[in-house]
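Omission of a single protein chain aside, the complex is shown with its protein chains in their original locations.
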Amino acid sequence: MQEKATSIEKAVGLIRNGDVVALQNMATQAAPMALVREMIRQQKRSIGLVVLVGGIAVDWLAAAGVIDRLIGAAVSMEQFGLCQQYRAGVEAGRIRVEELSESLLNARLGAGARQLPFLPSRGAIGTDLVAQNPDNLRMMDDPFGGRAVVACRALVPDVALVHAHRADRFGNVQYEPTAMWPDLAVMPYAARRVLVTAEEIVDSEILRRHPERTVLPGFMVDAVVEVPFGAHPTSFFPAYGYDECFHRAWTEISRDAGRTAAFVDNQLRTPRSQAEYLEAAGGEQMLTRIRARESTGG
Amino acid sequence: MQEKATSIEKAVGLIRNGDVVALQNMATQAAPMALVREMIRQQKRSIGLVVLVGGIAVDWLAAAGVIDRLIGAAVSMEQFGLCQQYRAGVEAGRIRVEELSESLLNARLGAGARQLPFLPSRGAIGTDLVAQNPDNLRMMDDPFGGRAVVACRALVPDVALVHAHRADRFGNVQYEPTAMWPDLAVMPYAARRVLVTAEEIVDSEILRRHPERTVLPGFMVDAVVEVPFGAHPTSFFPAYGYDECFHRAWTEISRDAGRTAAFVDNQLRTPRSQAEYLEAAGGEQMLTRIRARESTGG
Amino acid sequence: MSGRSGDMAVDYSIDELMVTALAAHFVDGDQACNGMASFIPVAAFMLARMTHAPELIWIASSVGLEPRPKRIPASTLEAALWRDSIMYIDQYTDFWNLVLNGRWITKFCVGAAQMDCHGNVNNSVIGDDYHRPEVRLPGTAGLADLCSIGKDLYYWHPDHSPRSFVEKVDFISGAGYLGGGDARARLGLGGGPQAVVSNLAVMDFHPESRRMRLKSVHPGVTVEQVRAATGFELMMPEGALPETASPTPPQLQLIREVIDPDGMRKSGFRTRVTS
Partner (left out) sequence: MSGRSGDMAVDYSIDELMVTALAAHFVDGDQACNGMASFIPVAAFMLARMTHAPELIWIASSVGLEPRPKRIPASTLEAALWRDSIMYIDQYTDFWNLVLNGRWITKFCVGAAQMDCHGNVNNSVIGDDYHRPEVRLPGTAGLADLCSIGKDLYYWHPDHSPRSFVEKVDFISGAGYLGGGDARARLGLGGGPQAVVSNLAVMDFHPESRRMRLKSVHPGVTVEQVRAATGFELMMPEGALPETASPTPPQLQLIREVIDPDGMRKSGFRTRVTS
């Protein structure tokens, strides 16, 4: 098997300015945050983000000026409220949104994964989502005379970003039993390149003990990087919960332009490693907190 | 949760003559054979069978005069050769075949599962499968101007038959880690009713230990019956392998009308229980053989 | 707030009334799921399952079937809610197989920033220019799907006001009865809005015009207060206008002590109302 293990710098180096980047994320859960921070450090520009339900990752990318468009079903930090930096970007016209319902986004990505020109859905019929997006959504008749459907045009992201529990150095990626959100099942299959961070890189023998938990085959993955707590401050069940303090701090900071700029510099750009980042984010005390059983719901 | 545990007689009593019945099966693997035998005992008639790759189950149903049509991708007992009784039925015009490739069958069932009128594929384009099946397969243009696709009309079976490793009495159905053939993922979702046999019926607490292994929610299941070795003579990894002797005997018997009729009577119709059936099929000695690690590949 | 349950006076807060009023719409055999920030529906499902509808099927966070959360956690989308499930439902195929099939997940609770007189909802943008909105809301998530697929829809809104209850939403992110009358049915969409539970009243929809109609007012609330808080002309029911049933003491005990001791149900309310 081909070696895929690399540094986070080289992995994110595979993203070009202007790329469409699909980001695994479900509100406060399971975002590949180390890859997101490295995009900010490398000052990527004009990125189009594809996200099912984006959270703090979207807000950071908006705050750092990395993204100028978003294709997704929602952006929210749930209990921590709206993403203020993202919201400001959209309201000022700096970020253009193609809003899709989840079934329409799944259909667009699913078509991309299968090299089909489109997939149909019956979701969102009658809404303005369909009416205002003729480039990618069209009502069409059933060729067999049944009910009309929304044809959802194939979407092929340039890159997909994934965080996982473990991987081997050949890019075989494994998940612990947990909620498998739809983005993980389709974004990597649809995208041209796949970048993965994993809590740990292990010997392939470990993966072979539970082949049913392997979610991505190594041949599909372009780069894999070991990043412990790589989803912080989002949760990564069952390993750790979301960082409540960190989210709460951000909701305050993000309402202020100066504090936001300082945060992006000090917390996101300056740390030279994951260890430095975690230290700045609260260190061992914080890690103990998010690892607590209660916080992960285990 | 609602009680779904019942007898095999009552479960199969839910199948009506003329129904379209979707059967889980992959050549020599994982067929719900106890349900198949009960269909034969109850002398079901004019059944349309939906199967991905049917094996000995199809041959028995053909031999017993249960089926008069088949929608599927292949019928073969692999190393044990063609299904002779099925083949004779088709060649004599008693069984009408709608042959689909796997992607087209998945698309037809997938559309049924989602109440979509059709799903597209790019498989089988250019073949006679498409050309000779205009009722259910049509070439259609992409509304966005891309490549043409085959539209595959929704297929909604009346009943789906499933065998599983374990279930609770509320119809929650669990599988051990193994190959998840596509039929299991789509047939029950597409069908109007779902009948399940399981190697064992267990307390729901057992299922809660591994919620990621539960493959069907109880609310989708109409009947569940405990049938140990319920896939015999097909394999059911990792529990047991296929019964080679039994398959081999059938390949001889099935070439002769008289011996076939006697087999259907003696081995399939006469045994009043799974225990009697297994005893007639070789008893404990046979069970030891098929449970052997080597035979299951474990 | 206070009201009467049988011949007993009880004290409760408006969030508790909304939980019981929403729970009353769910019966044995219904199938429900919830998305994020859905404390009121989650409390209603848990309450219904512990009282009048033990056979209500619940898929917590759209992930965990028949879960056993210890209590309502700070998120209705995180793992703590789908603790001890009997099945994790695969999200890409299985869950959407269920959603897109009208036979399953027969009822859905809809929360959105704005709703209009025909039950259309908006969680996308406030303002006329979609690409330069006055307010960018979170987005439709799965709402647009669930609203268009033949589910019976139950709305909850903790802030009944002319800004949230409008004649016509700025953007339809979830289809209600669209322009009213048979507009929804003409598109082949089954189901649709059944009831709205707000912090002031319970509404339903007129069977023909499909306009929102007052069904009951909460104890202590007047019709005039509801009218003033509604940005369109609310239809009045024929006959007498009942009062929404107050939570019973056993319901309150379950909500406060078992289901939601941390009071998560109170989030989303403009003013935290305490009893």
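Chains: A, B and C, in written order; residue numbering restarts at 1 for each.
One rule holds in what follows: a contact is a pair of C-beta atoms (placed from the backbone, for glycine too) under 8 Å apart; a residue touches a chain by one contact, two chains touch by 3 or more.
Everything numeric here is computed off the predicted structure, so don't read it as measured data.
Enquirer: Could you tell which one of B:Asp19, B:Glu38 or B:Glu99 touches the chain left off the display?
Expert: B:Glu99
Enquirer: Which one, B:Ala63, B:Val173 or B:Val186, makes contact with the chain that was left out?
Expert: Selected residue, touching the omitted chain: B:Val186.
Enquirer: Name every residue on chain A in touch with the hidden partner chain.
Expert: 1-2, 113-116, 168, 172, 185-186, 189, 204, 207-208, 211-212, 214-215, 217-220
Enquirer: Counting contacts across the full complex, list the positions on chain B that touch the omitted chain.
Expert: Against the left-out chain, chain B lists 26-29, 53, 72-76, 78-79, 82, 86-87, 90-93, 96-97, 99-104, 106, 121-129, 132, 147-148, 177-182, 184-186, 235, 237-238, 241-242, 244, 294-298.
Enquirer: Contacts of chain C with the missing chain: which residues?
Expert: Within chain C, the residues touching the omitted chain are 92-93.
Definition applied: only the chains that are shown with their structure count from here on.
Enquirer: If you check the contacts of chain B and chain C, which chains show up for both?
Expert: Both chain B and chain C are touched by A, going by the contact rule given at the top.
Enquirer: What pair of chains is linked by the largest number of C-beta pairs in contact?
Expert: A-C
Enquirer: Which chain B residues sit where two or more other chains touch them?
Expert: 114-116, 211-212, in rising order.
Enquirer: Could you tell me which residues belong to chain C and also touch two or more other chains?
Expert: Where chain C meets two or more other chains at a single residue, that happens at 64, 88, 93, 96, 100, 149.
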